[in-house]
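Quick one: structure below, then a few questions.
Removed: one protein chain of the complex. Kept in place: all other protein chains.
All chains are identified by letter, namely A, B, C, D, E, F and G, in their written order; residue positions are counted from 1 within each chain.
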Amino acid sequence: MSTQAPPAPTCEVHNPTEQWLRMDRIPHIWCPGCGIGSSVNCFTDALEKSKIPRDNVSIVSGIGCTGRTAGYLKLDSFHTTHGRPIAFATGLKLANPKLKVVVYSGDGDLFAIGGNHFIHAARRNMDMTVICVNNMTYGMTGGQVTPTTPLTAKATTSPYGNFEEPFNLPYLAESCGAVYVARWTSFHVRQLSKSIREALLKPGFTFIEVVAPCPTLYARRNRLGAGIDAMKYYREQSEIKNGAPTRDVALGFQSKIICGKFVDTSRPTWLEAQVQQHRAVLGDKFTLAENWEGVGEPRED
Amino acid sequence: MSTQAPPAPTCEVHNPTEQWLRMDRIPHIWCPGCGIGSSVNCFTDALEKSKIPRDNVSIVSGIGCTGRTAGYLKLDSFHTTHGRPIAFATGLKLANPKLKVVVYSGDGDLFAIGGNHFIHAARRNMDMTVICVNNMTYGMTGGQVTPTTPLTAKATTSPYGNFEEPFNLPYLAESCGAVYVARWTSFHVRQLSKSIREALLKPGFTFIEVVAPCPTLYARRNRLGAGIDAMKYYREQSEIKNGAPTRDVALGFQSKIICGKFVDTSRPTWLEAQVQQHRAVLGDKFTLAENWEGVGEPRED
Amino acid sequence: MKADPKGVLTGSHFIDGDHACAEGALAAGCRFAAGYPITPSTEVVERLASRFPTVGGIFIQMEDELASSIAILGAVWGGAKAATVTSGPGFSLMMEHIGLAVMTETPCVIVNVQRGGPSTGLPTLPGQADMMQARWGSHGDYEIIALSPDSPQECFDLTISAFNLSERFRVPVFVMMDECVGHMIERVVIPDPDEIEIVPRRLTDVPRGGEYLPYRLDGDLIPPMTHAGMGHYPHITGLTHDERGYPAMNAETQDTLVRRLCDKILKNADDIIEIREDGVDGADIVVVSYGITSRVCLPAIREARAKGLKVGWLRLVTVWPFPDRLIRELAGRVKALVVPELNLGQVYYEVERCAQGQATTHLVPHAGGAVHDPEDILRVIEEAAR
Amino acid sequence: MKADPKGVLTGSHFIDGDHACAEGALAAGCRFAAGYPITPSTEVVERLASRFPTVGGIFIQMEDELASSIAILGAVWGGAKAATVTSGPGFSLMMEHIGLAVMTETPCVIVNVQRGGPSTGLPTLPGQADMMQARWGSHGDYEIIALSPDSPQECFDLTISAFNLSERFRVPVFVMMDECVGHMIERVVIPDPDEIEIVPRRLTDVPRGGEYLPYRLDGDLIPPMTHAGMGHYPHITGLTHDERGYPAMNAETQDTLVRRLCDKILKNADDIIEIREDGVDGADIVVVSYGITSRVCLPAIREARAKGLKVGWLRLVTVWPFPDRLIRELAGRVKALVVPELNLGQVYYEVERCAQGQATTHLVPHAGGAVHDPEDILRVIEEAAR
Amino acid sequence: MSQVEKAKPKIRGEVIVDRERCKGCYFCVEFCPTDVLAMSEDFNLKGYHFPEIIAADRCTGCGLCGAYCPDFAIFGHRI
Amino acid sequence: MSQVEKAKPKIRGEVIVDRERCKGCYFCVEFCPTDVLAMSEDFNLKGYHFPEIIAADRCTGCGLCGAYCPDFAIFGHRI
Amino acid sequence: MSRTELRISGFGGQGVILSGMIIGKAAAIFDNKHATMIQAFGPEARGSACSAQLSISEEPIRYPYIHRPDILIALNQDAYTRFEPELKDDGLLIYEEDLVDLRPDQRPTIRTCGIPATRIAEELGRKIVLNIVMVGFFTAVTGLISPEAIREAVRDTVPAGTEEFNLAALEKGLRHGMNVSANT
Partner (left out) sequence: MSRTELRISGFGGQGVILSGMIIGKAAAIFDNKHATMIQAFGPEARGSACSAQLSISEEPIRYPYIHRPDILIALNQDAYTRFEPELKDDGLLIYEEDLVDLRPDQRPTIRTCGIPATRIAEELGRKIVLNIVMVGFFTAVTGLISPEAIREAVRDTVPAGTEEFNLAALEKGLRHGMNVSANT
């Protein structure tokens, strides 16, 4: 059944992702060929390159397979309730504006039950980076339909094929006011890492959709093969169109996937706008909290 | 203080709105110059002209001043919970597809607490007409800020001026897939009535924003005068641009108001898509409920 | 009324409690379900999603549990029998709409397959710690009905009862399963449709366009209903309302309304309450239990009896309304009441309350995630006997 | 620790309970509030919205109560003291996050200004029918603390206590006001900052980057906390977790965790519970009440005493944890316990339970929308005396 | 619409006010295209000014006043 | 980046596999640009095939294998 | 009896609550008495009838409700009609002279003092201070509160920048009250 156990690699070099992981929790629960793990590599690589000190980064997840991400990262990490990581992150950020707050969660968590928090945080330009691993299903609960499941795809709760139009996530994000919107697949590891880095370094509400395989549920039920088959599909059917109008980037069942950075703009974050407005109206009476130094000062970007 | 009580008009002619009202509940609770009442005239006029039999129309409201509308209309009328009328309406419609279901509610109800139901119902093209009286505040609870309060406007919970970017409702509706999107002010009674009629007669998720005055709270706190002053502002500052790209129609504080029919398109409603998909996959095994006759048949529009 | 054959899968099936529950709903005439997936309840809606299209029913997966729990109320007013299904976290999100259902007297069924809590807790493991929540989880005063099956067969049977009770009393009825019962597989016998008794909705006989008062009583405490589209133009509101259904915000209307809403359940409690018992007459000690625990305690009772103790077994099939009178009387007759539950004390408090010091009361707590070791129950029985 | 003078509006004020509550939060060091307007609680957040910008605090009106109730948890982990404020319908929406706060041991304060329920009910009128909900409204087993002020002054004082208790026990603490107390205007004396005792957050002394276990106990049942940004990298989850904070989904971990979460409150109950009493020693009958009702019952007690009855007055300042022992002992000493509340029986059930048949117990129910007529209370006192 | 068919040189209308229902918002007065109405100096029982018909013959029955009136207190119709 | 500075004619890399962590997804094998890897016929203790290095000298240390690996079981680096 | 119970009633917009607030504040903060005010909100707190219950006492006030007020301040007819019957037989009725017509059969045991507060306020140029005029009048005719306390309370309560104007209105009311008192 298996060959002799090989010796663990003895060299000093380490997998660069490891330093960002809670190694006492590895191996993780994700299935073979699940795309979440690949996205984590890109995230840690982006973190590394962003040079943001580890102590200043918080990661907040909801509930789901993707929602387990927070629990594997050696960061201040919060595994909240299903659908609410953005609302939690809002409080976290506002209480300590020095933090870079990242929300890492699944399509169901962020866009089914969590849709309202998403659109409001985007509208407010609440300062956080939201990474959505879109596997087009509820992985954790066993493969139900989500608001991103493509038309005709099967899921346990759409056993005869999904007939509900899914959201076009980049379009939704833009229409609510996100200042940075990108989509990649888990095949686009380099571009994804770069996008995450840009998003981390950009003030305001930044959003990245990562199309990724769920071989165990979504792919199996739709007879789409293993994770590697999804990755090949991404390789073949993706088209990079930076700046594409978001209304044109909707996804279909096994259709072409438009990837790229679609939105990169700028407006005051919620905290900046708050400080500016209150300072303007209240003058001397306005009091900045101790840990907000610099918030609301002019910035260049 | 008052002149002698004049005799009630004795003529046989009646206010055409009255036949649609529960006259035993009039006078209503709305303040002098409140725009909700004007919108109701337009709604009943549209209903009348739509020729949809009264017995087939249901009205569903959430909680708020506008939410009281359901209670004044002599229709099957449901005053649900704050933020949830669309979700209630979804069940109502699906259980009895013959009904024309209208959701009539306020900006806070539909877009603060109710935002998620709005975007999902639009995405699903759930067959209903949503009328939002946007007075840019929470009227019922005393004038708090809402997700549609313009920047710099004052409200009890933004006492120094609102600093949160509001939603651009038509843009949001379109990005989620509404098939009909229009905006009017309560000054545009003719156009509004026509739009409501069109929406009532159109299958799918149709949305109409009605910008209307809340003199008691929004206007008073912002020193904008009485209802009539708001109406004059609407008259002067509105610009009708049918077909305007929704992304360009955001509202500012006392700024120009772009009105018009912005979206008028077509795709299968949730029920139609369901029937079509299930019939295609299940063939003979698919069973239509007794009260769905005709649902899913080809339609012309 | 007999069940509509379309939904009845007559025959013997080897299925789990979740699936049996779905079949119960179908047999009871449920033709609308709105749900949101959550372990360990998801199988119920999955089965409905796959069965409904073949019987003219509609399943919709809503955006969340808030939406599911009010969509079913909409569907009921649209004419359907409707249910939603969830587990702890989702149940917590339904609390506001339970109040709305109570206030508007909307018959509906809510299934909660209980897992370990609080919070996300133990998603795949059992608990019975949402029992008090079912009774008290929404704001304001109200009464509901809650049933607790202990086998897949009962998941089927009691789901039908739940629909019937909800129609009789115009009240939300909870089927409070637990993960064990939900995932336990046994034979479930589904009878012929004409052996299944269904309570039809009691609709007003006021003709279309006639003067219908939505909350006018008609003989009993439960007003007859109407549906949208019947030409009665009811106004239905969660505000305190008079018999016309119109908001009437004052203490008098509140008193009339809220007391009636409670009374219609409390005054019919004897009629609603179902229990099972074995060896209670003449017992010194009675084990009061429900759900899976009523099966888990059996070896303990057998053992205790073998040791010569007179131990009775009392199972609450209906947990709410609580059988106050029954427990009070029982406490007057026995020495001790032993209450094992998969929580740290919930139904136990009710037993303690009703016992009024006449019998000693003994909780056998368990934090959930598994079932009791029968030994632990035995130990407490023996203690109680001392 | 003394209060930060920045937030303390020392002096005498003629304000209502809602405003006093806001000032209490400010004095207690609350610098973050997330809320969603709802009558009759809105004045609290309105005052915070206007006061916070001058003291370095942040108010954010969230999109709904679900968001408010978890945003405050985020803020606490970000280092703030935080609160949210609501009323019945909003409280029902917060139930899931109360469980999360309990499970993650996040100190926070939730104010519920109770109105008439169920459902939308009586938005502007009083009720006390969310008392059991505060205890049982979220799924799973847990214990919380709930306080019940009876005057604007106490709205100020008890809001400070609520923050202090929440920090001591790392638990959500509820300030269960009612509309009467919330909208009643009286003199509120705000002391000098150095007369206000504040419990600071108990943070770990593990240095940045050191090995910190978020749920390792340190002498008592309450583990010291950390904040995001302190270099401890805690993992905080609502799943059942071990002392590292890591999910550990099994019955043993569940038992250890959930029991501790309950024990930290129950074992410290004597320390937490505050009551007020008058004439209880030697009384035959004791009126047990809380909130506005503890003032409404006074004329009845005066009258009854005038008629020669020995009536004591007992007010529950702390409603949860319930003073089991106290009521049990009391029931052993008196003839009857009379419980007036603005509901159809909630805290009454607890009194009945604890009385264990030693004293008779008498509910004076009221469906809400107004307060009791003291005559009604008097009548029950007299009945109880017979 | 039937009224339009008979292309009369001048369309005539009638306006009816239920002054006790009026809350004095001024909409009808302001938006009547032919200035049929003016706000009375008097108050109704609720204490509001209400519209007076100052030029009934100018009324075209266009119905705008009724379409605007938030209190269902006025309406015009063709005669 | 320092490695790039020395513009060597051939960039050399090293790839390290932790086969026990591998779940046999094939990503690394498929996406290694220089075909350094192949799936072994053997199973690891968990029962998965794992990548074998079939052409170590072709490895450029580009790191792609590690960037793809969902199980943190492989990584390549420049030497 | 050391407790005086007072009902103030009118319609929304007349400043009923604010006037209760000022009287209560004068008593509780500046005269060192005890005062408890209960606000009665209509279902929607806008437009319709509006009323406040105020108790003023030397002792702490525990039971906060009033059933048979000692004093009724009626700002409109409706308030008079609704609340006069509950006024104590030896009570005091203070009313807006132009807005309230006393019934011919008004109980004679009740002392009544009218003031055209609205007219006075209009004369001052701002109708909305009618409540402040009334407060001044109340202070003078009842003597329950010291003029100093009521002045402080007004200053402390009205929006910044409007103090002087409001104080002027107060003095008008006070003076009017002195005359009436003198006259009674």
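In the analysis below, a residue touches a chain if its C-beta (ideal position, glycine included) is under 8 Å from a C-beta of that chain, and two chains touch if they have at least 3 such contacts.
Predicted model, so just to flag it, every value in this text is computed and none were measured.
Here one chain is not drawn; of C:Leu48, C:Ile272 or C:Val296, the residue touching it is C:Val296. Per the touch definition above, the residue from C:Ala129, C:Met184, C:Ile222 or C:Leu337 contacting the chain not shown is C:Met184. Touching the omitted chain from chain C are residues 12-14, 16, 39-40, 123-125, 180, 183-187, 292, 295-296, 298-299, 371, 374.
Heads up, the rule we're going with is that only the chains that are shown with their structure count from here on.
Graph distance from chain C to chain E, where chains that touch are one step apart, equals 2. Contact with chain A and chain D alike is made by B, C. Distance between chain centres (mean CA atoms), chain D to chain F: 58 Å.
Residue numbers of chain C whose C-beta contacts span two or more other chains: 53, 63-64, 66, 89, 96, 100, 119-120, 237-239, 247, 249. Among the residues of chain A, those in touch with two or more other chains are 79, 81, 112-113, 115-116, 120, 147, 160, 270, 274, 278, 282.
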